[in-house]
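Heads up, one of the protein chains got dropped from this complex, but the rest are sitting where they should.
Each chain carries a letter (A, B and C) given by its place in the written order, and its residues are counted from 1.
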Amino acid sequence: MFNIEAIRKDFPVLDLQVYGKPLVYLDNAATTQRPNQVSALIADLYQSGSGNIHRGAHFLADRCTMLFEQTRDTVKEFINAESREEIIFTKGTTESINLVAFSFGERFINPGDEIILSEMEHHSNIVPWQLMCNRKGAVLKKLPFDENGVLEIDLLESLITEKTKIISVAHVSNVLGTVNPVKEIIRIAHRHQVKVLVDGAQAIQHLPVDVQDLDCDFYAFSGHKIYGPTGVGVLYGKKILLDEIPPYQGGGEMIDSVSFNGTTFNVLPYKFEAGTPNIIGVIGLGEAIRYVSSLGLENIGEHEHQLLGYLTQELKKFGGIKIYGEAPNKASVVAFRHEKVHPYDMGMLLDKLGVAVRTGRHCTDPLHERFGIDGTVRASLAVYNNIEDIDLFIKAMNRVVSMF
Amino acid sequence: MFNIEAIRKDFPVLDLQVYGKPLVYLDNAATTQRPNQVSALIADLYQSGSGNIHRGAHFLADRCTMLFEQTRDTVKEFINAESREEIIFTKGTTESINLVAFSFGERFINPGDEIILSEMEHHSNIVPWQLMCNRKGAVLKKLPFDENGVLEIDLLESLITEKTKIISVAHVSNVLGTVNPVKEIIRIAHRHQVKVLVDGAQAIQHLPVDVQDLDCDFYAFSGHKIYGPTGVGVLYGKKILLDEIPPYQGGGEMIDSVSFNGTTFNVLPYKFEAGTPNIIGVIGLGEAIRYVSSLGLENIGEHEHQLLGYLTQELKKFGGIKIYGEAPNKASVVAFRHEKVHPYDMGMLLDKLGVAVRTGRHCTDPLHERFGIDGTVRASLAVYNNIEDIDLFIKAMNRVVSMF
Amino acid sequence: MTITEEEKSIIEEFSIYEDWMDKYAYLIELGNELPDIDDKHKISENLIRGCQSRVWLTADYHDGKIFFEGDSDAIIVKGLVALMLRVLSGHTPQEIIDTDLSFIDEIGLKQHLSPTRSNGLMAMVKQMKLYAVAYRKLAEEGRIS
Partner (left out) sequence: MTITEEEKSIIEEFSIYEDWMDKYAYLIELGNELPDIDDKHKISENLIRGCQSRVWLTADYHDGKIFFEGDSDAIIVKGLVALMLRVLSGHTPQEIIDTDLSFIDEIGLKQHLSPTRSNGLMAMVKQMKLYAVAYRKLAEEGRIS
C-alpha cells in the first residue's frame, strides 16, 4: 500500500553523494525536497512559456490563470475551507502571519489589548506580533509548556481577559514536535470571543488539516515545507474576518478602481494579493499538494510515526542523549543534545558523513531559553525517509562521538 | 554582434503554436519569457535538491546559501550599488514599494506630510502610498504629464513644500513608454531634502541602471519582467536610510535575538528579509541578470529601439490609430486605440491569430482617466522580438480591422 | 423554446465553425444585431464595470417571466451578451436560477466567463441570477405578477 521504495524514486536528490557519502537528509523541518512531479511541472512552465495572470487576455495568460486559480481550489479542498475566497496566496508562513498581525491589528487592536502566544513559537509567530504590539500599544502574553514540551493548556483560561483579542499558536512545534491541541485551544478561545491563528508550517505536511473542523480563524503554511517550491505560502482566513480587516499590501490585482482621491478594493481573495504573485510557485504548490494527497496524509503520518518511534528508541539506546520534547502526541521531529558534543560540532561532523541535520536555536529563542540551553541538534523526518536513513544516522553519531 | 536568431533559440516558447498560429509574444511589459539558461538552472536546483539557507549547516544548505548570496553580489554589480547590504530580496516590485511606504512612513511621515507621485504611476506605486497616507494622515500630490506623455517637470519645484518627504516615480511608464528624467527629479528633490523612490519595473530590462549615478534613495524591480522567475524582486535602498527605517515584516532571519520582552534585529540586508525567502527564485534571478548582462543592456536597448521605431511607423501608416505616449525618450512599449475597434475586441481577436498583447487599463487608472479613455491595446517588446513579429502583428491587425 | 433547447440550438449554430476567427466573426455579427440599449438606461446603476469592457443590463418582469436587455462597449462581449439574453430572457425566475449555462463551455467561449477575466460578463450573469432570485421572492410574496 505504502511503497517507500517507489516514493524514494520520486526524489532523485536522495541518490546524491555528499563528501563521497550517500546523502541522509534529516533536515526536513527546514525544507523538504521536491518530487519529480513538482520539478517537472515547474521546469515545463518555465520552458513552455507563461503569461501574467488575471488581466491578461491571451493564450499563455489564460493558461496560467487557469492553473493558478485551479490551485486555489486544490488548496481549498486540501484543508477543507468553506470557499475558495478564503485561500490567499502569500510568499510563505512568515508573510501569512505578518499579514494577519498587520491587518487584524489595524482593525481590532487598541492600546492595552492582549495577544497570547505559546512559549514554543517560531520567531515568525512572535516578531510580527511584537512589531504590531509596539505600534498599537498592545501586550504579548505567553502560554508556557512543561518539561515534556506539552502546552500548559490549563493555564489558558486564566490568561484570557476581556482585553485578549487573538491567540496565535503552532499546530506542531518545529523543535519539540509537539502536536498542540489546537482544536481545544480554539474552543476555549471562542468561548471568550477570542480569535485564533494556527501556524501550520510544521503540521500541513504531516497530518490531515480540516480548518472547518478545527474552526480556526486563520491558518498559515509554506510551500517549501510540503514538497513544493520556495517563495509561496498560504493564508486561510474565515471569509467574514477577511472581509472585515483592511488590505495589507497595495498594488495591482488587489484594487477595483484607483484614483488619487480614493481607491476601492477588489473582492476576496484578490484584496490580499497585491502585485504579480509567484505564479509558477503557486502552480507548483498545487502539484505538491496533489502528490501528498495521492499518498494520503494518514499513510504519510503512519509511516513517519514508525520512523519517529524507531529514531527515538535508537537515540535513547545511544546513551548520553537528552531529547527535548517528549509529548505523547508528537510529529516526526527530534531535538536533542549529547552530553559531550556541542550541537554545532555534531552538525558539522554529521554533515561530513553525509547526514544533514540542523543545529542551533531553530528560530525559537524563547523555547531554548525555557530549557536553559543555547542550542540543539534537530533531526526531522519526511515521507521519503526510511529505516536505513536512521541506521546511517546513528552509525554516523557513533563515529562522531568517538572523536570526543 | 547582436545575433537575434541565436537569442531566439534561447527561448523555446517562441516556437509555440497557439490556436494553430505561430506565437507572436508582445506582452513583455506584463511578463517576459525565460531563456533556457534560467529554466535549466531552476529545474536543476529543484531536481538536485536544495536546503534552507543561512542557518543550515550542511552541504545542500551551504550550496544554496552560497548561490543565494552570490546573487546579491550579482544584483549589486548590475545596478552598481555601493554595497551588498543595500540589496534586499522581495517578492516583486509591488512588495518592494510596500516595504518602503510602510517602513519609511513609520519613521518619517507625520500628519500633514506630503508625498508626490506622477500621474502615470502603476497602481503598485499608488496604493501602497495611499494606504500609508490614510494611516498617517499624510497627503498625496500628483505630478501631471502632457499630451505626449512627458512629465511636466517644470511643475515639480512648485509642488514641493517643506512638508514633502518623498517622491515616488516610475523610471519608465508601463503604458506610455516614457523614460522619465529621474536623475533630474532626484537632483531637484534632494535640493529640498526630499527622498526619491524609483519604480524600475519597466526600466531594468531595457536600459542600464546605475543607482549611484542616479543617486536615488530607493529603486525597485521585479524578476519576472527581466527574463527571471516569478515571485522575486529587488529593493535597493541607500544603506543610511535602510539602517534608519524600522523592519517591515517580522520572523525568522531578520532577528538577532528574540525574547518575549524584546527583540533585537539583524543587520542589513537580513533585517528586511523575514522568513524563508524565495531561494530558488532569487538564484534564478541571478541567472537572468547574467543572461541580460552577457547580451549587454546597451545592445538590448538599441535592438528594441529599432523595433520600436518600426512598430510606431507601421502603426501610423496603418490609419485610424491613436498612440498614447509619444515622448522623445521612450522605451519599447506602445499603447494605442483604433477608432473602430474596442481594445478588448482587438485583444481577443489578435490572440486567436497568435498575437499576444494586453488590453485594458494596465493598472494605471489615473493615466487613463487623464486621457479620458477606458483602455488601450498595448504591444510591448523584448530582446527576442524581431521585425517579423511586427509584420505578423500588423498583418493580424489588418485582418481584425477588416472584420468591423 | 426552453432554456435547454435554446442552448442546444446555439451549440448547433456554433458547431459549423471550425476556425476561431469564423466563430468570432459570428459573435461580432450577433453583437451588431443586438439593438443598443437606450441611452437613458446607460446609467451607473445598470452598469457593470469590468477592467476590460463595460456591460449594461436591465431587467423587467411581466407575466411571470423576466425580460432582460443588455449592451456592451466591446462588440465581442456584446455578442456574448446577446447569447445570454437569447438563452435567459423571457423565462421564469426559477428556470433562470436552475440553469448552469454550460453551453458557453461547449461552444468554447468559457474563458470569457471566468471570474478573473474582468470583462463584466461574469458579473452580468451573476446579476441576472440575482434578479431572478429577487423576482421569485417578490412573486412568491404576491407583490408582483
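In the analysis below, contacts are C-beta pairs under 8 Å (C-beta built on N, C-alpha and C of every residue); 3 or more make two chains touch, one makes a residue touch a chain.
Every value quoted in this text rests on a predicted model; they were computed, and no experiment measured them.
Visitor: Taking the whole complex into account, name the chains on display that the unshown chain touches.
Guide: By the stated touch criterion, the chain not on view contacts A, B.
Visitor: Just name the one of A:K165, A:K238 or A:R361 that touches the chain not displayed here.
Guide: Residue touching the chain left out of view: A:R361.
Visitor: Of the residues in chain A, which ones touch the absent chain?
Guide: Against the missing chain, chain A presents residues 19, 342-345, 347-349, 352-353, 359-361, 374-375, 399, 403-404.
Visitor: Given the full complex, what residues of chain B touch the hidden partner chain?
Guide: 53-55, 57, 62, 65-66, 69, 257
Definition applied: only the chains that are shown with their structure count from here on.
Visitor: So which one's got more C-beta contacts, B-C or A-C?
Guide: B-C
Visitor: From the C-alpha centre of chain A to that of chain B, how far is it in Å?
Guide: Whole-Å distance between the two chain centres: 30.
Visitor: Chain A: which residues touch two or more other chains?
Guide: Counting only residues that touch two or more other chains, chain A contributes 55, 57, 257.
Visitor: Touching two or more other chains, which residues of chain C qualify?
Guide: Residues 51-52, 118 of chain C touch two or more partner chains.
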